[in-house]
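Removed from the display is one protein chain of the complex; every other protein chain stays in position.
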Amino acid sequence: MTILSNLISGISLGSIYAIIALGYTMVYGIAKMLNFAHGDVIMVGGYLCFCTTAYLGWSPLPAVLLAIVGCTVLGIVVERLAYKPLRSAPSLAVLITAIGVSYFLQNAALLLWGSDPKVFPTFFSFSGKSGVALFGGQLNITYVAMITVTVCLIIMLALTMFTGHTKMGKAMRAVSEDKGAAQLMGIDVNFTISMTFAIGSGLAAIAGVLLCSTYPTLMPTTGSMPGIKAFTAAVFGGIGSIPGALLGGLLLGVIEIFARAYVSTQLSDAIVFTVLILVLLVKPSGLLGRLIREKV
Amino acid sequence: MKLKHIALSTRSNFITYGMVIVAYAVMEALLSGGLLTSSLKGMLVPICAYVVMAVSLNLTVGIMGELSLGHAGFMSVGAFATVIAAAALGSTVAGPVRLAASMAVGGAAAGLVSLIVVVPVLRLQGDYLAIVTLAFGEIIKNIINCVYVGLDGAGIHFGMKDAAALGLAADGKMLLQGPMGAVGIPKLSSLTAGFILMMLTLAVVLNFVHSRSGRAVMALRDNRIAAESVGISPTRYKMMAFVTSAVLAGLAGGLYAMNFSSILAKKFDFNTSILVLVFVVLGGMGNIRGSIIAAAALTVLPELLRQFADYRMLVYAIVLILVMLFTNNPACKALFARFKFGSSTRKEAV
Partner (left out) sequence: MFSKLVPIPSGAMIPDRDADKSPILECINLGVTFGGLKAVENFNLTIGRTEIAGLIGPNGAGKTTVFNLLTKVYQPTKGTILLDGKDTHGMNTIQVNRAGVARTFQNIRLFTNLSVEDNVKVGMNNAMRYNMWSGIFRLPGFWKEERVAHERAMELLSIFDMQDMASARAGSLPYGAQRRLEIVRALATNPGLLLLDEPAAGMNPSETAELMENIRKIRDTFQIAVLLIEHDMKLVMNICEGICVLNFGQVIAKGSPEDIQSNPTVIEAYLGKKKEA
């Protein structure tokens, strides 16, 4: 029974990683950059939600919507100010700028909200219970976990349909294949890239709310480690691939929880990363990634 | 003709060495004259350590051309190995010798670990390689956080559970206590030691780059397929560069650790790796002199921003973003090209 319980926790955590990884993978596919500030957008989403509920007394749904809108706007603004001017610069330059944005967000949060951990309000408790008890109390599934997994699946399906069947989605795929050619076909590249960042950041906000609901402490550095792990998950699943982000995220979450439960809590991170390295040794382009051969 | 071609790069190297020598002389004078604030005094050795970190990372990122996001991991291994070695040597050995020997152990330990890391590094490319280095950095941090090391009459004891499980004799001393890090470190580092390490690092890296091994590594960076077609083995030369870079990082870690009475594995995390990467990118990829200047300047910068009090790190972040935007703006690039800063200048062919 504990195996099942851990599996559910793993899938739940993995879903959160998957949603974050989606943001990384979409931005990488289109702008060929690793947006290291992504993890901190999650943190901002969490804080926005916290502020509206704790200080303004809003109810959960509007708070979450505000967080999503706020993060989306943040994503677009950051892209326009910091990344767009560097479109033609080497990718390492954009990486460093992203790091600068990450530092900025973390320190801004530190100034605005202080370094003391905030307790995130409980959103997902219905009729006083935090979850469902099955098998006579042996298996507890929290509502948070159920909602997290459901949200993740909905997002994945929605995104797959979006990129596969809508005009905007096709534009995104075109731009990620060949920016110049897409432009020649009349696609507004700037708008498409901004849209990608917007979607990614919006997803980050959702991930932030779900993350803070599962692990209720909120600090300026909350987004950092999940960001790194989700980035790892995105590469693990094959960077640039949406199903890869899902697979990578879920596997990472499950491995982390199982390592924590069955091997060692302190060494769980080391184990997760070791598995990643081993997988990459066997499949150098990630689980679902494509190895691009150089033409001689 | 022959003399002239050697002189061009040698001249550039002399400027780099000279710069470090002058900086050292000035700092040493200020230090002995008691003219430095205590915060600046405390930064001298860390600056030396970060300079060595930046130069060694430039060997991997700029010269070899591979993004490494886990360089702090090697610094960490070096730091803790040095601490253990220093304790094992005991105070019977004279200060400077003890420091040098311990640091050598630290460097060697980092080199050994790099032999494990290099295996996937050689098989992967680009972002996947970067991820693996990041992973190793986290793994090293995590493992050191769980290690317990103690020293007593019988020797050095290692364990992963807790202090008691080590079975130390009554007069034994705990060196490394898992998440609480290393304590009781003899503060043997000095500015002079830092200076010597910096000069050694410069000599190793500059001489490596201007030798056939350096050329081979740079050829692999510029065009791997062409390099293989002229008989350059990627495995051999990448390993050379990577392990050298790791050993230097280990030495830097040793110097850094012996500057404090206690250190935590947490200090050598992803953030530190990124910090050093920023030094390298800002200084210019492959530009050794640039790395030195960037490392020194950016380490001191938060101190200079003290007047901004709480807004210090925010300003640092904004400055970083602005500098990146500025240096990559096509208009500014054209302006800089006319002054030809930094890297060894080459005549553009007519």
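Note that the chains are named A and B in the order they appear, and that numbering of residues resets to 1 at the start of each chain.
The rule we apply is simple: a contact is a pair of C-beta atoms (placed from the backbone, for glycine too) under 8 Å apart; a residue touches a chain by one contact, two chains touch by 3 or more.
None of these values were measured; they are calculated from a predicted model.
Q: Counting contacts across the entire complex, name the shown chains the missing chain touches.
A: The chain that is not shown touches these displayed chains: A, B.
Q: Pick out which of B:K41, B:R123 or B:R215 touches the chain that's been left out of the picture.
A: Going through B:K41, B:R123 or B:R215 one by one, B:R215 is the residue touching the chain not shown.
Q: Could you tell which one of B:M240, B:L264 or B:A297 touches the chain left off the display?
A: B:M240
Q: Can you tell me which of B:V97, B:V119 or B:A226 touches the chain that was removed from the display?
A: Only one of B:V97, B:V119 or B:A226 touches the chain omitted from view, namely B:A226.
Q: Hey, which subunit A residues sit against the chain that's not shown?
A: Within subunit A, the residues that touch the unshown chain are 296.
Q: Which subunit B residues would touch the chain omitted from the figure, given the whole complex?
A: Residues of subunit B in contact with the hidden chain: 1-2, 5, 8, 203-204, 207-208, 211-216, 218-219, 221-223, 225-233, 240, 286, 346-349.
Just so it is clear, only the chains that are shown with their structure count from here on.
Q: Spell out the part of subunit B that touches subunit A in their complex, as residue ranges.
A: Checking each residue of subunit B against subunit A gives 61, 67, 119-120, 123-125, 127-128, 131-132, 134-136, 138-139, 142-143, 145-146, 178-179, 225, 270, 274, 277-278, 281-282, 285, 310-311, 313-314, 316-318, 320-321, 324-325, 327-330.
Q: Going by the contact rule set out above, which residues of subunit A touch subunit B in the complex?
A: Touch residues, subunit A against subunit B: 28, 34, 36, 82, 85-86, 88-89, 92-93, 95-97, 99-101, 103-104, 107-108, 110-111, 228, 231-232, 235-236, 239, 264, 266-267, 269-270, 273-274, 276-277, 280-281, 284-286, 294, 296.
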